[in-house]
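Note that this complex is displayed minus one protein chain, with the remaining chains in position.
Labels for the chains are A, B and C, by order of writing; each one numbers its residues from 1.
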Amino acid sequence: MDDRGYHNGFGGAFLPEILVATFDQLDAVFRQARNDPEFWQTYENIMASYSCRPTPLTFAENLTRHFGGARIYIKREDLNHTGAHKANNVMGQGLLVRRMGKTRVIAETGAGQHGVATATMAARFGFRCTIYMGEVDVHRQRPNVFWMQRLGADVVPVRDGTRILKDAINEAFRDWVSNMDTTHYVLGTACGPHPFPEMVTYFQSIIGKEARQQVMRAENRLPDRVYACVGGGSNAMGIFSGFADEATELVGVEAAGRGLDSGQHASRLCAADASVGVAQGYKTFFLQDQDGQMKETHSIAAGLDYVGVSPILAGFKETGKARFEAVTDDEVVEAASLTIRKEGLIPALESAHAFAQAFKEAPALSRDAIILINQSGRGDKDIFTIADAFDDPGWKEFIIEKAGQYGRERSPAS
Amino acid sequence: MDDRGYHNGFGGAFLPEILVATFDQLDAVFRQARNDPEFWQTYENIMASYSCRPTPLTFAENLTRHFGGARIYIKREDLNHTGAHKANNVMGQGLLVRRMGKTRVIAETGAGQHGVATATMAARFGFRCTIYMGEVDVHRQRPNVFWMQRLGADVVPVRDGTRILKDAINEAFRDWVSNMDTTHYVLGTACGPHPFPEMVTYFQSIIGKEARQQVMRAENRLPDRVYACVGGGSNAMGIFSGFADEATELVGVEAAGRGLDSGQHASRLCAADASVGVAQGYKTFFLQDQDGQMKETHSIAAGLDYVGVSPILAGFKETGKARFEAVTDDEVVEAASLTIRKEGLIPALESAHAFAQAFKEAPALSRDAIILINQSGRGDKDIFTIADAFDDPGWKEFIIEKAGQYGRERSPAS
Amino acid sequence: MMEKYINHRLKEKNILLMTHIVMGYPSFEASFKIVESMVTAGVDLMELQIPFSEPIADGPVILGANQKALENGATVQRCLQFARQVVASFDIPFLFMSYYNIPYKFGIPAFVDTMATIGLKGAIVPDLPPEEGREFLTEMERSALAPILIFSPNTSIERLRYLAGFARGFVYCVARKGVTGMDTDFSRRLDEYLARCRSATSLPLALGFGVKSAEDVRFLTGKAEIAVIGTATIQLVQERGVAAVAEYISALR
Partner (left out) sequence: MMEKYINHRLKEKNILLMTHIVMGYPSFEASFKIVESMVTAGVDLMELQIPFSEPIADGPVILGANQKALENGATVQRCLQFARQVVASFDIPFLFMSYYNIPYKFGIPAFVDTMATIGLKGAIVPDLPPEEGREFLTEMERSALAPILIFSPNTSIERLRYLAGFARGFVYCVARKGVTGMDTDFSRRLDEYLARCRSATSLPLALGFGVKSAEDVRFLTGKAEIAVIGTATIQLVQERGVAAVAEYISALR
């Protein structure tokens, strides 16, 4: 591996020696695929016939009217099979796994979204599959655990560390160092050691490619601003890839959680408590203390609740190639609510971060300005979280009733 | 209204006098739209930019191999916005509502799927929206109630009759006879008084149009058999529309529930306890007693749990233009489970009826036979039902825990 | 036959009263007592509703009565038996009211024959427009029974005339949009509507939906031949029992 994937000083591959050969192989296969013109075609075909690519671009007429500013377009990654842009990445990596002749995949998952996507890919490709998931997340995101199991995956609750996403990543690496001969680790976002950030970006760039063509077809010019939420950074890198031009401003939106000063957020590019470090195999901005120990993060959107961030985006931050903002949980719920009522679209809480920032800016833009929001996923997967965010009494009653029913089944005597 | 929509003696418009003028208007606007070549184009455009039409055709390589018989193709209506073919119908009717200059829509819903679709359409078109839903279903399908409310719809629990789908339909009619000047009733399936069966079929025919082209492109010939589940009959009519040729056998699959002899099923075209009658404004096969009183129905799939059936399909039954079969709840759960594991596709329990019947027949067909299954919707909306069907202990624990949390919130003292 | 009866009665009264019961609600015994009270209190015509599981044009009160009657075992046979008893006991015209599926499942000719044998005078089938009712109308004609057709406020004048062509006995004019059991605004607009109905038929006009007080009946006097009281008596029985019916009806006119 000669190119170590540095982007303005961020990235690299800080690997235990045991994994070096595995990464050399992965890097080689990825390069080969990338240079094979047929490979992208195969990838596009599978995404067209198994998921529904190209996903549409929807003009948000009602929101545009509501804000009275820029014309708002929405890229509909929520319509992907399994409900988010995660599908793009996993199906792409699935093709590489097949090329490498491996028969098993593992993945980390936080929200469960990437776990479901990977388990789906594994079912379709016929790979064995193990998903690592922090125990806290297993409890928070039970519906996704249920689906992963139905899909034939082995879901392993990670009881170490803070028992959330980053711990699941560590655990996946521990599996990998034991089983690299048969196993590929399907990393879920544009993070981790090189070549993962580049590889995930490569597969997600299908979003930007399509969106660029679609905006051009609709408006005959490029958008003024493109908004994407930033967890690990894969959906943002995906859509940004289509708009590398100077003309379009790229806006990445992080989770400010309960506020950037609250200590309860997940902003690595906008917050004072983030700094450059090396963990989980790569160098980027991490939420860490002075010693370099990782901090706990918080976001209403489980998929943004991560300590690190794509080294490519960290590079963008340094060079000013993208602007980064952060919005709070409350702003996110409000933006989601408005989008649901005005357009009949239910953005994932992750995606709703991008909407919230766009809504702040749209009114001040002129009526011929064009903005594009990446709806990275659909929110109906989040009903437990969204219902809690809305504090919905009917929902709570339903759950209490349902629990009563299950409780009675368990103790038929009582 | 001159043509009263009879299909081999089934159909008609058995309307209270107060609604006759409303139906005349609807019929006229529908005819007009149908004769306007631009209308279909507008419809296709909205379905392409707001939902993700054309939905893909997926070759089920693993299932094909598993059964060792016919080549199995799946039409992916699950990828539609809101997760089912219901989107096609509601968006189409939305365009007609706009043509009629009405400002409010109402709908019945059983599973909640059509209610969510209608509420979504209303949000997008800017219509006011009321959804009638049997009280029993409100409790069973709470997640969908939650989404409808978020979408701005008024969800009215129907406490009359058996408090399920048919009662919701009656209640919607009662609203309509009071408010027809401003209000359109968005019926959810190819049932009800003329022109609803024809109109819903017209919009759903987009499924068959696409599927025909897609199969031809993939195989250069028509499929031997096409399978669709039959609740009211809209997804079946939709896909069948593309294959009116003699060459293709059309197979409609009903819900045999706990067995056709159990008295707990929803089969109107295969069961001895169904007979021709007139209710809810049209003539068809109903599950009714000797007096003509409607019976209670049962299916594991809430969307198939209905006493009537499309008069067009009743006509097909009489003429032999389609074959009808029924599969039990247990067969359905098994077919869903297999499809999830083998292909990474999660069919709605409704759709899984079509899969179950296809799986019975596929092994006996030759390897060059082609069969097509309509996956009318996605199953992740059904997690409460599916988890119950699988009797998943992890899920139950999760719900009991969640309820405990809600319970504690309610009584902070205890 | 019925028309003649109506005109005859109108010589003694300014307006006739038609009431409505759901057979078997709250029980057949009670139903019989209600009929008895009503006839004694001077009611001129009565609708006997055969309960149906999907009474699409009825509001919550009558809907609830339909369900309750069915739960209590009000089969069609039992209703026919009840009707036989009532017709034999009281000397006013009785009509059947039901949704089309009931006669349809029974068999139209057999149903109409049975009606004739029992001595009913006609039938109201709210979900059967004449376009769908060819067989039913023919059979009714053959048995000299009156099919009661329905006019509505948004029926065009052409269609009023078309409907009138099939009507016998009298025409049932629905006072307003909506289902049974909601309030009606008895105002000038109702006058205009009734005038329109009048212009389309020479048959007597019955007006129903929302009629419930002496005041309502007074308003209608001179404008319609028959005031129809439906939901109001069912509500009365629910609230104050069968015994209250006689007094209520007597006070209406």
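The rule is simple: contacts are C-beta pairs under 8 Å (C-beta built on N, C-alpha and C of every residue); 3 or more make two chains touch, one makes a residue touch a chain.
On a predicted model such as this, the values are computed, not experimentally measured, just so you know.
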Chains in view that touch the one left out, judged over the entire complex: A
Residue among A:Gly68, A:Gly292 or A:Pro393 that touches the chain left out of view: A:Gly292
Among A:Val29, A:Ala84, A:Met180 or A:Ala326, the residue in touch with the chain that has been omitted: A:Met180
Chain not shown: contacting residue from A:Asp160, A:Asp368 or A:Glu409: A:Asp160
Interface with the undisplayed chain - residues on chain A: 4, 12-18, 20-22, 160-161, 166, 170, 173-174, 177-180, 275, 277-281, 288, 290-294
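Everything below uses one rule, namely that only the chains that are shown with their structure count from here on.
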Closest chain to the centre of mass proxy, which here is the mean CA position: B
Euclidean distance of C-alpha centroids - chain A vs chain C, Å: 65
Chain A-chain B separation of Cα centroids, rounded to whole Å: 33
Whole-Å gap separating chain B and chain C, where each centre is the average of the chain's CA atoms: 37
